[in-house]
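Only one protein chain is missing; all other protein chains are in place.
Letters A, B and C mark the chains as written, and numbering starts fresh at 1 in each.
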Amino acid sequence: MSNPLSRFAGWIGDWAGQGEVADGTEILFRMQVSSSVEGNALCFHMESWVGQMQLLHGLRLILAPCPDGTLQCMGFSTRFGMVNLTPTPDDEDVLALAGPATGGMQISFSLIQQEENTLIATGMARPQDAPPGFAASGGTHGILRRVAPWRPPGS
Amino acid sequence: MPTPLITRFAEWLGTWRGKCEFSDGREGLMQFRLTSIFNGEAIQVETASYVSDSGAPMTRGSGFFSLDRQGRVVNNIYADYLGFAVLVETPDDPEVLSLEGGLPGNRTLAVTMSVADDLMTLSSRVGEGYKSAAGRPRTYTQMRRVGSFPRAEGVAE
Amino acid sequence: MNNGIADYLPWVGVWAGVGDTQAGQQTAIRTDFVPALDGTGLQMHFEAWDTEFKTLYHGVRAVLAPAPSGVLRALAYSTIHGPLLLELTPDDEGVMALAGESLGRNHISVTFVQDAPAELLFMAFWRPAGGNVPDGDDPRMTCRLKPATPWNSPTV
Partner (left out) sequence: MAMTTPLVSRFQSMLGYWRGPNQLETGRHGLLEMHFHSHFEGELVQLDAYTWDTVTGETFSAGTGLFALKHDGRLIENLYVGRFGFCMLHETDDEPDVLALLGDLPGGRTMSVSLRLEDDELLLTSQLKAGVVGKDLPRTVARLKRYDRPPGEGA
């Protein structure tokens, strides 16, 4: 049985970029994807920065296979508390997660690979007890590029 | 696109553990953890060896692999019992990484490493003067890959 | 005063701020300190970005550790200077001053000064081999770093 994480292993590394929150505030994104739990899981460590490098939101997720082979995700958000997210079936190069947070919100988060070195990140939160048709306010959207450190000319 | 360093050492990334025989006759359990940093510009190597049944530390170390302009591996290292050093790759078989460099106290450290399938083999010697004496006792370990490092189909890292 | 690893353990965590590069551009800096080597060393990860996170001007991963003699040194990799071995020059409490040469003979100097309970003043400069050592007025990278405490922590 191939490792269910393999399709995301190409994302291991450092990503960074810009985005914005619903009220139009510009944010800076930084994300580190790393192997975790001795290769049995992937860790997504994400930071959103605003203004003079104030940390607006931190999200740390562990994506791993259950004993039955299905992928599941648990983590912590500095705004919404503990999260337990389930991947929703999607294309090969999409990671779409949704689930409850202990702070009372329902979280959805997705990463879509646009090109080899570009990911589109989207995050949304709405009250768990919101009635159907409730337009989820808020949300974050941004573009992340694989980090390529600047090289001095001629090096 | 993986960097030249990762193209060469993608299979080395992850955690490795196995029995180790030290040059002074002691035995222990050695662990290497290799992690790509700055998207493959360098590889950080964290090493530790333990007394097998208690976990008491025997040695601790850290280091970075990177490539110089000639494409040779440069490995600056720290080991708590040896100190700091810069090792540079010396010619060897294609699948073997041989490194050599000066240690404090006019000594030389020579290291060879190779990975085949899920086994990493390391042998190292500390010699006096500029050239390490081949007959000196060596530290030797064979470590097996721990866990299944998630690897994308077809992409090196 | 001889600094030890324990002197710097209170810095463990993430620090961030906006400052200026040696070339005079504005830069967003993020650096984190993490215990390493079973707690007997300190790992530092430093990133200096443009203020839109488009270009990583400079990245450094370093490990500060005690040599057998007890002297602290740092082993590092820099995305500009490559592999480094830096000496920690003994200094006052709350100061980490590292200096050394790259394999290409660039001279590098990096200093963190905790001059306020929740603030680190970061300064760094480098000069090519043979270049003169800058005096106080010469350009250098500087930034005031603050702990990256998350905004409005949640009620979990």
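Here, a residue touches a chain if its C-beta (ideal position, glycine included) is under 8 Å from a C-beta of that chain, and two chains touch if they have at least 3 such contacts.
The structure presented is a predicted model; accordingly, all values stated were derived computationally and were not measured.
In terms of the touch definition stated at the top, the absent chain reaches A, B, C within the entire complex.
In the complete complex, the residue from A:G24, A:P67, A:P89 or A:P131 that touches the missing chain is A:P67. The chain not shown here touches chain A at positions 36-38, 40-41, 45, 55, 58, 60, 62, 64, 66-68, 72, 74-76, 78, 81-84, 102.
Along chain C, the points of touch with the absent chain fall at residues 6, 9-10, 12-14, 34-35, 38-40, 114, 117-118, 147-150, 153, 155-156. Residues 17-19, 29-31, 50, 52-57, 143-144, 146-147 of chain B touch the missing chain (whole complex, contact as defined above).
Keep in mind that, in the parts below, only the chains that are shown with their structure count from here on.
Between A-B and A-C, more contacting C-beta pairs join the chains of A-C. The mean-CA centres of chain A and chain C are about 28 angstrom from one another, to the nearest whole unit. Chain B has its Cα centroid 33 Å from the Cα centroid of chain A. Annotation for chain C: residues 56, 59, 79 touch two or more other chains. The set of chain B residues that touch two or more partner chains comprises 38, 41. Chain B makes touch with chain C in their complex at residues 37-38, 41-42, 44, 46, 48, 57, 60-64, 66, 68, 74-78, 80-84, 86, 104. By the touch rule above, chain C contacts chain B in their complex via residues 36-38, 40-41, 43, 56, 59, 61, 63, 65-69, 73, 75-77, 79, 82-85, 103. The touching residues of chain B, when paired with chain A in their complex, are 1, 13-15, 35-36, 38-41, 146-153, 155, 157.
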